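All protein chains of the complex are present and in place, except for one that has been dropped.
So that you can tell them apart, the chains are marked A, B and C in the order they are listed, and the count of residues begins at 1 in each.
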Amino acid sequence: MIIVMKPNASMEAINNVVSFVQSQGLDTHLSHGHEVTIIGVVGDKTVLADKNLEIKEGVDRIVAVTESYKLANKKFHPEPTVVKVGNANIGGNNLVIMSGPCAVESADQVLETAIAIKKAGAQILRGGAYKPRTSPYSFQGMEEDGLRLMKEAKDATGLPVVCEVTSLAAVEAAVKYVDMLQIGARNMQNFFLLKEVGKTGLPVLLKRGLSATIDEWLNAAEYILAEGNPNVVLCERGIRTFETATRNTLDLAAVPVIRQKSHLPIIVDPSHATGVRDYVKPLAFASVAAGADGLMIETHPCPEKALSDGPQSLTFAQFEELCDTLRPLSAMMGKPLL
Amino acid sequence: MIIVMKPNASMEAINNVVSFVQSQGLDTHLSHGHEVTIIGVVGDKTVLADKNLEIKEGVDRIVAVTESYKLANKKFHPEPTVVKVGNANIGGNNLVIMSGPCAVESADQVLETAIAIKKAGAQILRGGAYKPRTSPYSFQGMEEDGLRLMKEAKDATGLPVVCEVTSLAAVEAAVKYVDMLQIGARNMQNFFLLKEVGKTGLPVLLKRGLSATIDEWLNAAEYILAEGNPNVVLCERGIRTFETATRNTLDLAAVPVIRQKSHLPIIVDPSHATGVRDYVKPLAFASVAAGADGLMIETHPCPEKALSDGPQSLTFAQFEELCDTLRPLSAMMGKPLL
Amino acid sequence: MIIVMKPNASMEAINNVVSFVQSQGLDTHLSHGHEVTIIGVVGDKTVLADKNLEIKEGVDRIVAVTESYKLANKKFHPEPTVVKVGNANIGGNNLVIMSGPCAVESADQVLETAIAIKKAGAQILRGGAYKPRTSPYSFQGMEEDGLRLMKEAKDATGLPVVCEVTSLAAVEAAVKYVDMLQIGARNMQNFFLLKEVGKTGLPVLLKRGLSATIDEWLNAAEYILAEGNPNVVLCERGIRTFETATRNTLDLAAVPVIRQKSHLPIIVDPSHATGVRDYVKPLAFASVAAGADGLMIETHPCPEKALSDGPQSLTFAQFEELCDTLRPLSAMMGKPLL
Partner (left out) sequence: MIIVMKPNASMEAINNVVSFVQSQGLDTHLSHGHEVTIIGVVGDKTVLADKNLEIKEGVDRIVAVTESYKLANKKFHPEPTVVKVGNANIGGNNLVIMSGPCAVESADQVLETAIAIKKAGAQILRGGAYKPRTSPYSFQGMEEDGLRLMKEAKDATGLPVVCEVTSLAAVEAAVKYVDMLQIGARNMQNFFLLKEVGKTGLPVLLKRGLSATIDEWLNAAEYILAEGNPNVVLCERGIRTFETATRNTLDLAAVPVIRQKSHLPIIVDPSHATGVRDYVKPLAFASVAAGADGLMIETHPCPEKALSDGPQSLTFAQFEELCDTLRPLSAMMGKPLL
């Protein structure tokens, strides 16, 4: 941590800050420049976390030198993490595709989808039972009934399932049925929920918030890891910008940035990022070429009749074509699709 | 609702869309332009909510003409809503100031603050007992003990209190102690939580999400209103943009925009919007001049020792000076500070 | 400047960086932390400007401690600058209002406007002769004929005039007619043009770019000041964000931020910021309450017939009402409207 003093800071103010920092058991290094003095702080800076150095007399600003997340940090955990969900190894040697409908609607829909996506090459079935919707008048999900249908589809096909949870009640229900819990973009900083999914020990798919920096995202992962649950998979799904041609702006640079900063696996969801079916395939390709560990792709037996996000869902035929054309690319990238 | 067809849409495709819309009990009006055909839809469009018209053959896009929120909409409820919290009437004839620490830390801190802000002119005491923090290693709040201290400060001073809730457990605890529940920016689209605070019937302070449009914000209010709870107060607290000179970008245009679209009261929080104590006063003035119904201002007996957000907190002397200088302005704007 | 080394940087790498910096005539201070080593650099850092320290072996990142703008910086020029335009003193003891049409359309339009706004209280006439328009098929301005009409209105009323310039040819024409040159938002980083307006010595109104940080804005001002022209007035006019309820998001925090970082005057343009006539008055009030030195307000004899930006223009009656109601507020803020 570096404390930058104001140009006009008095020696007394500088000394006061230095004394305070040292009183907390930390060392300091002073550097008197022509314009300003800076104070380097050495030691365990967490003891300064709530000390408001910014408003001490003469202080201009504080510059963090090290990240606040530790367990998610590659510096302290250089080996890549592989998260096992059923037979799928996310972050391992294969590209893992999760697919399924935005919302669980019926037993037939889910089962039909599970069979079709498994045949095409997907390894995990997704499906929303608790749906966060902008308007209270939109379909809100089948809740526990939806979870049960997912479990039935799993039992029939062997595909592990991932479902979003939006409350403690949903977590308590989901652990009875699913293989992986999903935290949606709108709940990425629902810290209460992060702790709860951390406690379950189940693998967690953590979607990036619409306006979350990569740093905040890794801090959200830290909440889960800090509960003793190492099984976190990150999912880039687009951030909010001024551009309206797509629903969100897919930030594919997140893939190499996460690779550099963290050991956690990262997958990409081009369906939610764009909101437009025609853009899913080119961005799925781009994601794999950027080095993603997996993809989340929405599919529906009949997108026109989907109760949620139909416009971005692929038909089974489109999904199969996507998987088939992805095979050579994924192999070239060193992560063949099984 | 308007359905814009693609330039090359066939008559068959157009007729199919028209038939489908009519089969749902709605009327249509066709308008054949030189380049494209548009289909106006008349009737209760909620029946089309999950029908995915966007991906029907030949459809280019859907343009919404009316808002999805109804209860929050000024069109159907032209009279301004006044929300009563203790003796304070938010949205009424007076400027209402809420003040207090970011986080509840001790009985002394809260009581001392309550006495000081009441004397200066504040009508509601704020204080966080459940703190959403970016890092799991930051102070997370005193939880129910914090709520209890707020209640004690209320009993001693008569000031009603508002506290943030971040989970159902927090709601269940808070209803025993507080006069108003706050939904923080990070939970604005935690729809589960919105429903729960709606059910309590207590007044709710709904902060705008960091990347929420005004339209999404009013839809979030709609979740609360739809539970039969009309007591919603909106709070603009800055949105996330590329600018880093302030923590967030205060969007003061939200005040007149909300006035035009909704009947709900709106207050402004310049403390969280800027994150810098020196900017709080000019933006508090600007908020009142823009027509806000109230302000939320962070104060602390000793900002240097605050466990959360010290750098943006005012001392009691600064807060008193702010209230004193705001008096003539608030009177001029027709909402005198009591 | 602070050089943060990577956690695993070798002593050799650290020594190489230190030697390099010292070879440029600068001093260094080392601070070895538990995780990383940081190198403080003391002296005239401009000699390092193009030295790419970021990619030297072992370097993690560079943290700037001082701003790159000097002439615009309050640290080195603490006294507020007052820019004189005709009889108006921007940044002085009075609120200065500039008003007029988005685009100059005819002699009558401009003269009629000049008379009306002068009567209401404006001190400077604005009007665009060179119009930057998103589409090439929109009205592009009357060019030099427009400048001439502005000059005629000035001669008739005594009001100094400000006109936007968009090219060197426009600058060369404008200097013959106008009292102040405007650089529009889209040209804020047209550095060639900044230098040219700097050379003229005329007062310059520098609008903030749609996606410009305050730091970049002050660096743009620095381009003008570095040509020996001290007469720069900044104009906040909204930045681009995800919100679509207004054309741009007015960043009123820019007013106190600029006050703290620079000695240059700052005015606000609520007309372009919102694009909606109904929002102009509340945001004009907010701007004055935030401490702005002036306002730019669009007016038109008949907004419905304006060739550009009619929807945000006030009628003369609306403008007069605005000025009248602003008088007590501006007086209260210590900058009475003349």
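The criterion applied here is as follows: a residue touches a chain if its C-beta (ideal position, glycine included) is under 8 Å from a C-beta of that chain, and two chains touch if they have at least 3 such contacts.
Predicted model, so just to flag it, every value in this text is computed and none were measured.
**Student:** In the full complex, which of C:132, C:230 or C:328 touches the chain missing from this view?
**Tutor:** C:132
**Student:** Among C:28, C:106 or C:211, which residue is in contact with the omitted chain in the full complex?
**Tutor:** Once the missing chain is taken into account, the touching residue is C:211.
**Student:** Would you indicate which residue among C:73, C:274, C:308 or C:330 is in contact with the undisplayed chain?
**Tutor:** The missing chain is touched by C:308.
**Student:** Return the single residue from C:187, C:229, C:271 or C:330 that touches the missing chain.
**Tutor:** C:187
**Student:** For chain A, enumerate the residues touching the unshown chain of the complex.
**Tutor:** 211, 213-215, 239, 241-246, 249-257, 260, 273-274, 278-279, 282-283, 285-291, 328-329, 332
**Student:** Suppose we count only contacts with the excluded chain; which residues of chain B make the list?
**Tutor:** 2, 4, 7, 29-36, 38, 40-44, 63, 65-66, 75, 240-242, 244
**Student:** By the contact definition given up top, give the residues of chain C that touch the hidden chain.
**Tutor:** 46, 49-52, 54-56, 68-69, 130, 132-140, 166-170, 186-187, 189-193, 195, 209-211, 216, 219, 222-223, 226, 240, 277, 303-308, 310-311
Just so it is clear, only the chains that are shown with their structure count from here on.
**Student:** Which chain's mean C-alpha position is the greatest distance from chain A's?
**Tutor:** Computed centres place C farthest from chain A.
**Student:** Mind having a look at which chain is the central one, using mean CA positions?
**Tutor:** The most central chain, going by mean C-alpha position, is B.
**Student:** Interface check for copies chain B and chain C. Shared numbers divided by all numbers used: above half gives same, below half gives different; which is it?
**Tutor:** Chain B vs chain C: same; shared/all numbers exceeds half.
**Student:** Between chain A and chain C, what's the gap in Å when you average each chain's C-alpha atoms?
**Tutor:** 39
**Student:** Distance from the CA centroid of chain A to that of chain B, rounded to the nearest Å?
**Tutor:** Each chain reduced to its C-alpha mean, chain A and chain B end up 26 Å apart.
**Student:** Distance between chain B and chain C based on Cα centroids, please, to the nearest Å.
**Tutor:** Computed from C-alpha means, the inter-chain centre distance equals 31 Å.
**Student:** Among the residues of chain B, which ones contact at least 2 other chains?
**Tutor:** Answer for chain B, listing residues that touch two or more other chains: 211.
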